[in-house]
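Of the protein chains in this complex, one is absent; all others appear in place.
Note that the chains are named A and B in the order they appear, and that numbering of residues resets to 1 at the start of each chain.
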Amino acid sequence: MSATLGELSQLSGARLEGSSDCAITSVNTLRQAKQGEISFLSNRHYANDLLDTKASAVILSEEDLKHCPTHALVSDTPYLVYAKIANFLHPEISRDGSVADSAILGSGCDVDKTATVCANVVIGNNVIIGAGVYVGPNSTLEDNVKIDTASKLIANVTICNDVIVGKNVILHPGVVLGADGFGLAKEDDEWIKIPQIGSVLIGDNVEIGANSTIDRGAIENTVLKNGVKIDNQVQIGHNVVIGENTAIAGCSGIAGSTTIGKRCMIGGASSISGHIEITDDVTITGMSGVSNSIKTPGIYSSGLPVTENRIWRKNIVRMKNLDETIRKILLKIQ
Amino acid sequence: MSATLGELSQLSGARLEGSSDCAITSVNTLRQAKQGEISFLSNRHYANDLLDTKASAVILSEEDLKHCPTHALVSDTPYLVYAKIANFLHPEISRDGSVADSAILGSGCDVDKTATVCANVVIGNNVIIGAGVYVGPNSTLEDNVKIDTASKLIANVTICNDVIVGKNVILHPGVVLGADGFGLAKEDDEWIKIPQIGSVLIGDNVEIGANSTIDRGAIENTVLKNGVKIDNQVQIGHNVVIGENTAIAGCSGIAGSTTIGKRCMIGGASSISGHIEITDDVTITGMSGVSNSIKTPGIYSSGLPVTENRIWRKNIVRMKNLDETIRKILLKIQ
Partner (left out) sequence: MSATLGELSQLSGARLEGSSDCAITSVNTLRQAKQGEISFLSNRHYANDLLDTKASAVILSEEDLKHCPTHALVSDTPYLVYAKIANFLHPEISRDGSVADSAILGSGCDVDKTATVCANVVIGNNVIIGAGVYVGPNSTLEDNVKIDTASKLIANVTICNDVIVGKNVILHPGVVLGADGFGLAKEDDEWIKIPQIGSVLIGDNVEIGANSTIDRGAIENTVLKNGVKIDNQVQIGHNVVIGENTAIAGCSGIAGSTTIGKRCMIGGASSISGHIEITDDVTITGMSGVSNSIKTPGIYSSGLPVTENRIWRKNIVRMKNLDETIRKILLKIQ
């Protein structure tokens, strides 16, 4: 796609500073951009790259405008403006709407004629696939799965029986929806499996990253509400409920029966215990552990950053005896 | 399935309080249960739900009986009673025992006539598949794999050459058994790969969750003994040995050559170092790190739970200097 800077100003709502006729064909980073490309500055880390950029135009905030060596689109939210322009200049490839010869469908399926089912996909019985849906190669859909309009399963996605996926959902390769939760009861020394008879409900506009897993409910359903965004290798336990527009970064795990509110942001490699409640608008920074309910919106943390190994070796001995040492000190000084 | 409460009392061993004729068709939660459904109370978190439940019967302990508004099954182990009843009311779907036309088998395979091999499965040479085994769609079994009676590979499971899987095993989607362990030797600046010539032995009644990975041994085998239960996204390194009936929750990792005893419980997101030994009956709570052998049964922990971010920012500075600060304090007060 291609557009003039004037058109990009109009579609994004950002203020134009410079030539409206300037032709833009692509986005790029400040450092790599060439003539005909637009870039953006939204992270202070890259502020120095602005001075020497070869981009034809840059999206930036009012305060950075004075350092901009070329045309500009000015906005309070440059990254959002970038998102809109990047989506316009780099639209998704449209699909043909066909079922590959090698795809295998069970009985009673209803596949919309505008849906694409790729090679070596295996689909069970009574599966419903909506308009414009894309089911990528080597994916497996078990019985009674429903995929609503315009959702995309990139490749090698597994969806177990009875799972319901909303509109405009993106499931990246290796995603597993609806595998059994980890439900076990002990009899003497042995574990007895609890049947997992709930399902998974995925709302509209949800995106789930590569190799993430969302377990089916034990009895009630596991639920990801509209606009939830999940990164790669995230594990969501059975009966978890995640509120609208909450985002969870990579390598995090949410244990069973926990409820997370709306608009939360969970940093990467975080772990959240089971059977707790996290209210709306909570931010958990990366590598944190949450073991109790959080009732007040705000930012919470527990990750421990590295020090030099020789110092850490001494510190962990102190940490192992922390209560005892502080108790002794307090006794002595009182 | 359907049963009377009297029948459910009999099969589960729980004491009947109320009508033996009460008809039960399904399990449900206390909150969602309707007429004809049985629920249970085993987690104090849900005690209030008992008072208003619409369930026809509830499985609970002696002490909760007085609050029960309907028929009851009374037991010291209500969750175990629930497990037995849920398994009875919600039995697994039985399979037909057939090999799909699109499944591809190598030479010298021995597939029992009661086994089911689904669409687009790829099986190498000399693979043995026992009675009642289910190999779900898009799974791959390399040469010389053996799967014993009644085991189920749900879908998209990969089993590398020579791996042996016991009876009644469940492998969830995305499981990889027998990929190479991380074995490298350094020559100057470069890494040389160590051939991984051991295999993986999976005992009977093992369950392995979605996208978990069990590496093959470097020389000897990696072994999961009977009754081991592994949740989703767990990584088991080469030459690990896990004892009978040990359970490992999601997102945990066990590094190579570590031995874990029987009946251990490893909480979610835990990490266990390589070349150590953990004795029988050890519980590791979630988000813990184990870097030395544990020789005494008991409960061990190291996860650090969140605090408000502004407090945490000050605490981590203290933690980085912990030994130095305490050393100074002790000097001063002695």
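Note that a residue touches a chain if its C-beta (ideal position, glycine included) is under 8 Å from a C-beta of that chain, and two chains touch if they have at least 3 such contacts.
None of these values were measured; they are calculated from a predicted model.
Interface note for the absent chain: among A:K54, A:K84 or A:H275, the touching residue is A:K84. Only one of B:M1, B:L51, B:L65 or B:L184 touches the absent chain when the whole complex is considered: B:L184.
From the options A:L11, A:I128 or A:I316, the residue with contact to the unseen chain in the full assembly is A:I316. The omitted chain makes contact with just one of the residues A:A23, A:I128 or A:A210: A:A210. The omitted chain makes contact with subunit A at the following residues, 27-29, 32, 43, 45, 77, 79-80, 82-84, 86-87, 90, 100, 102, 118-120, 136-138, 154-156, 170, 172-174, 205, 207, 209-211, 227, 229, 231-233, 244-245, 247, 249-251, 262-263, 268-269, 286-287, 303-310, 312-313, 316, 319-320, 322-324, 326, 329-330, 333. Residues 102, 104, 120, 122, 138-140, 142, 156, 158, 160, 174, 176, 179-180, 182, 184-187, 189-195, 197, 211, 213, 215, 219-220, 233, 235, 237, 251, 253, 255, 271, 273, 275, 283-285, 288-292, 294, 298-302, 304-305, 307, 311, 314-315, 317-319, 322, 325, 329, 332-333 of subunit B touch the missing chain (whole complex, contact as defined above).
Note that in this section only the chains that are shown with their structure count from here on.
Averaging C-alpha coordinates per chain places the centre of subunit A 25 Å away from that of subunit B.
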